[in-house]
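I have placed the structure first, in the form of structure tokens, so that the comments after it can refer back to it.
Removed: one protein chain of the complex. Kept in place: all other protein chains.
Chain lettering (A and B) follows the sequence in which the chains are written, and residue indices restart at 1 in each chain.
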């Protein structure tokens, strides 16, 4: 995935990288420049990558990265072209280095580099309410409406014929055409991702964005977090009811229907034509197939194959659920 | 129910109706004028109605409507005075025709026909905060307060002694006396009602309103959707805690107490003196009796008679639930 929004501050000198990790490494040309941080498979020569679990050892063997954050036990899997930087906690170190390349991706303070829409070129193009604010790096298509008190923070692209309601806050988000976002939503903030550390947790970077495809509708009070290393995606013509929470890296297929107060935890993938009843919750890192129907109030804690209808907590076949609960 | 807010654009010529349905009908006086669209029982002569399920055949036999959207199989139940318009999907067609009579009832874009309260007559009557906006067709009683950034959009009546907090958005809503609405609520938007159509869902009209009776309190972050063909009603002295979602057409009786994060799906009827614990969910189209108590976290998927105490998912007798889960 290439994200249009977060600027890569690389190249970064090796000396700066090892200084920030507070480690010593022999045989290292400290003036060498590293271009980017990527995962094992997409790294190129002169990139740094990370390798924290044996299950990725086959990918590690073929990485093209020049440097790799890893452990003493795992470094043997790396090719000769890739120098291991042995660290205590690979993910924490990855977080630190990512934040050097992408410093903007951690800090989600309010956007103070913003102006009233009245003072921008959008004032002649967009139908807008009172007190609308527009940040840097914003594009808005034709025939759009933006309601009162809505804040379009930095890094937002809005397509044609979109209707954005009032009191919304949007950043790091790509909205395609004919999308409707109702009121009171917060879209594009970082997700709930951090390393728990006593007395002072460490936030990791979120360099993904939120992508809302054509013809979607997002209900009132939604929170849709942007991705950490990938994007959060709402597929074409998918409708979300009120008070829904979509965590970082979630991907929802097209033509899905999601009722009120549903929550989808981080990195779960939801198929096409999926129907989810009110207040259902879906755990993180799950795969929910196409045409799946999930009853209201369900708690989904396992993958669901295509075409299944489930209900319950934990969710199971809906007939079984209803039979067991007559 | 007669709704004071949505203007009927009728009469509409028969020719316009059949053109929008893209059908051919013989023996039709195309210049005839149709006054309104109503359900089978409340239609009058010169109205159009709809009939989509055999279970309404007895009502259909006696309808006074002049036209009826229906199917080939059902048209035989209509009286001679009522001409059948046979369509592929009765509800979709009903939606189309309703939107001709009530075009304002589908589109819930932000209200841009609005002004600062400072520029209205309310400025001498209401105690109000900064950045309060008032739309068209708004009435406000004596001794009311309206907090900062609150947007009273079009079609709102507020009684006496009401306290509206900050950051609220209200439209198509009738608020009676001594009502308290806290902060961040969205009240009176259309419900989550549409026909799922591949690539482009079709919203159906919501010509109902939200009615909030005397002495109610609505907690922070509530979403209360207006009704589609009837009203959404919060009964007298009913208190809602924070983050509650009330879907379209729901009716809640008086003196009820609803704890935080509860969700009530569309068209369910809740009795008087009902207590609902936090995070409970109630499916759509249910009847919950008077004096019912629903334990926190319950998922209610069946009707509940008067005076019952239930808990669980699905909700059952609370003693049984506690006994089964020692």
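As a working rule, a contact is a pair of C-beta atoms (placed from the backbone, for glycine too) under 8 Å apart; a residue touches a chain by one contact, two chains touch by 3 or more.
Every value quoted in this text rests on a predicted model; they were computed, and no experiment measured them.
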item	value
Among B:52, B:75, B:125 or B:148, residue touching the chain not depicted	B:148
Residue, one of A:99, A:149 or A:231, that touches the chain absent here	A:149
Touch criterion as defined above, residue of B:76, B:127 or B:197 at the omitted chain	B:127
Among B:183, B:225 or B:293, the residue in touch with the chain that has been omitted	B:183
Those residues of chain B which, in the complete complex, touch the missing chain	127-131, 145-149, 163-167, 178, 182-184, 215, 217, 219-221, 236-237, 239, 241-243, 254-255, 257, 259-261, 277-279, 296-297, 312-313, 325
Chain A residues that touch the omitted chain in the full complex	108-112, 114, 116, 131, 133, 149, 151, 167, 169, 184, 186, 189, 192, 194, 196, 198-201, 221, 223, 225, 243, 245, 247, 261, 263, 265, 279, 281, 283, 299, 301, 313-314, 316
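Note that in this section only the chains that are shown with their structure count from here on.
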item	value
Rounded Å distance between chain A and chain B, as computed from the means of their C-alpha atoms	35
